[in-house]
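A selection of the complex's chains, in situ.
So that you can tell them apart, the chains are marked A, B and C in the order they are listed, and the count of residues begins at 1 in each.
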Amino acid sequence: MHISNGIIGGPISLAYGVVAVALLALCLGRARQDLNDRLAPMAGLVAAFIFAVQMLNFPVLPGVSGHLLGGALAAALVGPWVGALCVSVVLIVQALVFADGGISALGLNISNMALLGTAVGYLVLVGLMKLLPRTAAGVGLAVFLASIVSVVLASQGFVLQFVLGGEVPLTIGYGQISATMAGVHALIGIGEGLIAAVTVTTVAKVRPDLVYALRGARLAQPATGGLPTRVFVLGGLAVAALLAGGASYLASGSPDGLDATTLTGCTVDADGVITGGSCIAQRAQDHELGGSFLADYGIKGVDDATGLAGLIGVALTFAVGLAIFWAVRRRRNAAAESAAGEQLPAAGTPAAVSAEK
Amino acid sequence: MGAGHTHPMYVHGHSPVHHLAPEVKIAASVLFTVVVVATPRELLPAFGAYAVIVAVLAVLARVPAGWLARRSLIELPFVATAVLLPFFAAGPRTDVLGLSVAVEGLWAGWNILVKGTLGVLIALLLAGTTPARDVLIGLDRLRTPQAITQIALFMLRYLDVLADEARRMRIARLSRLDDPRFLWQVRGFAAGLGTLFLRAFERGERVFLAMRSRGYTGRLPAALQEHTRATARQWAVGAAVPVLAVVVLLTDRFLV
Amino acid sequence: MTALLLDDVRYAYPDGHQALHGVSLHIEPGERVALLGPNGAGKTTLVLHLNGILPVSGLTGSSGTVSVGDRTVDPKDRPGLAEIRRRVGLVFQDPDDQLFLPTVAEDVAFGPANLGLRGAELTRRVDEALAAVGMSDVKERAPHHLSLGQRRRVAVATVLAMRPDLLVMDEPSSNLDPQARRELAEIVLGLDVTLLMVTHDLPYAMQLCPRSVILDEGRIVADGPTRELLSDAELLARHRLELPYGFAVPATT
């Protein structure tokens, strides 16, 4: 969703720039209390993580690309003030070091993605955490939903900017643009929500001191074994399916169809590297990641695979499929558990893999 | 770990532009971009003059044209959509090559195209001649709040750490017979993502503590970068770029 | 029959640094060989060739062939590579390169599960391997929250659990406490495998490996019975090796 130079008129860009600077100054003031020895490297990592997932870009509307935003993730891990700074840093570095996003549009981009996205994500998160149990599943669900809301609202921030300073009358109505943006970003939000939820729950389980939203408190153990997990998965799936259905309906008229977000048509070699065919992940690698930090750094010196960049690309494009796969595996694990009466290794263990071969 | 060692956008070289202090280059790029964006889209000759300025800079920096062309592909989505605008814009229409397009849309498309391209090119020249770490040093010297430069510094280092940890985890899986067909990789990814985050954090945290134990106070010691500080002459040279752009804008505005 | 055969292996890292300048080596099944040499000699680089992690295909400066048993390492031959990785168990010099799952038990189970083991058999394998390195009590902890020595022991367990034919260990004894080091020696002596062990600990090499190879600047400069090589003080000194303080070559092995 990086706006490039010249999309939004000068006066509006300037106004947003002023607002962004003022709000960032506020964040800096508040962050000073938070940014201690521990939070400084954490903030750096959150920024790096967001930087990495933002590398997958695809066009959504004239002059606007869609990708993960990371505001809710940042808010959950380092709080709203430092979180907004993290996302801003990502945007500044992208503009200056990677020529991504216009320098004169920095104010616009920071307003949408860093300020609006993080603030909304944090508010939703705090609200949900009050309602949901303080278990891993509860936190995960809260982060998941906060991500979706934050991404969708940030996209509406762009629409507002376009209405104010788009400088060109369109045959398609602003309502339609708004709906399309919301639809596409709901889908993006699901992918982002899954990634953010997995990340935050893992961190919360092992290092609760690193999750700002928990404020240092340990997670509660689920009262009844397994049930909240299932609730989480099914609830998440329901929301995902709903949004996906609605979104693809809304987005079907957008210039870049959603079919581009699948990997159909790609051939994949031994190590999961895309070797042929045409699909978004590959395009993204060629155009965006091909020259990017991660693509160059991924597995340099060890293999010509795409490493983290590839992994992230894969995960994002498969985000929706993953949700289903995840649920199926969970249920199968649960079944196997009750059948064998023994604990199968948890997520990511090979037992499940071989069982499915 | 190589914090901001270089980045793939960096073109190694020893041109005068490379040797310009980073703070000068950043200030000049930002101001130049602002002037470009502030130029009314109808002033065609001005944009031509800007393009000449950019071309001269590229030659001075000895950045290959092919490299610039390839890297500016990042702008492709915008180009594609700028091309679409004439078809979606409302208002009076005209015929171009037998197609009916909106006049307003044509102008808007041109506006995005030319300002976007010039902006990307100037940003690429900055990135291509300035290692990432120097960009941060430049921002620091331009009085950017320390919280921001510090987060940015850690971010660059963590990108390396993340890539490095991801590489390690992948080798570990491969050498123990993981069969990373696509789906498995996605599944392993979901499980591995949180672990990757934690591992990267904990390694980065240890590195941070090691820096602390060698006297780090939140900014890189000045003695390591003394050679890159801007002289008055460099400021004068750097200022020439935006000043030239303003001159172009004004002459065009009032003469044409 | 050969367990391992390297023929004129050369390798340059992507940054242009030439680490191996033509290494040829032949190991019989059941042999235990120590790989000695100064820091930066190329030992780790050599070891990473043994299951196809290096070379990166398409790099200049890299050539030669590596065969394990009757198979040749070829990055393009996927089933062949899987078979080689099944046979070769590689303990990395840095345990952080080896451990990646959220708990120790899962990590040790990963390899055997990929071999097709499951259920009670899998659990037994894991327990055995962890018991062998004395790490049964950290089973449920996160590997990255262990001390370095504990991580190294778990790293050894992950490979032992796969029961490889050819066991390759890159400085397995560093960071181990003295008793763990002796126990590791006993484990290795009790296994019926071919062994290639990189080490800077010459007495340890003497204890475990009848044969030694000295690598320096990417070339093999000596190959022979360990006892003989270690008695040649002049040879050792030429390659930055020397017997440690207080150590005398024992009269009997």
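Quick note on the criterion: a contact is a pair of C-beta atoms (placed from the backbone, for glycine too) under 8 Å apart; a residue touches a chain by one contact, two chains touch by 3 or more.
Since this is a predicted model, take the numbers as computed values, not measurements.
Participant: Can you write the chain counts for the whole complex as a formula in the shown labels?
Facilitator: Number of copies per chain kind in the whole complex: A x1, B x1, C x2.
Methods note: only the chains that are shown with their structure count from here on.
Participant: Of the chains shown, whose Cα mean is nearest the mean of all protein Cα atoms?
Facilitator: The most central chain, going by mean C-alpha position, is A.
Participant: Using Cα averages as centroids, what's the distance between subunit A and subunit C in whole Å?
Facilitator: About 40 Å, centre to centre.
Participant: I'd like to verify one number: the distance from the centre of subunit B to the centre of subunit C, where each centre is the average of its C-alpha atoms, in whole angstrom.
Facilitator: 44
Participant: Quick check: what residues of subunit B touch more than one other chain, meaning two or more?
Facilitator: Touching at least two other chains: 171, 174, 178-179, 191-192, 194-195, 198.
Participant: Of all the residues in subunit C, which ones touch at least 2 other chains?
Facilitator: 53, 101-102, 110, 114, 142, in rising order.
Participant: Which of the residues in subunit C come into contact with subunit B in the complex?
Facilitator: Touch residues, subunit C against subunit B: 51, 53, 82, 85-86, 90, 92, 96-102, 110-111, 114-115, 142, 144, 158-159, 162.
Participant: Given the complex with subunit B, which residues does subunit A contribute to the contact?
Facilitator: Per the touch definition, subunit A meets subunit B at residues 4-7, 10, 13, 28, 31-32, 35, 37-38, 40-45, 47-49, 51-52, 57-59, 61-65, 82, 85-86, 88-90, 92-93, 95-100, 102-104, 167-172, 194-195, 198-199, 201-203, 206-207, 210, 255, 263, 268, 270-272, 287-288, 291-299, 302-303, 305, 307-308, 311, 314-315, 318, 321-322, 325-326, 329, 346-350, 352-353.
Participant: Could you pull out which subunit B residues touch subunit A in their complex?
Facilitator: 7-9, 26, 29-30, 33-34, 36-38, 70-78, 80-82, 84-85, 88-91, 102, 104-105, 107-108, 111-112, 114-116, 118-120, 122-124, 126-127, 130, 132, 135, 139, 145, 147-148, 150-163, 166-167, 170-171, 174, 178-198, 200-201, 204-205, 208, 212, 218
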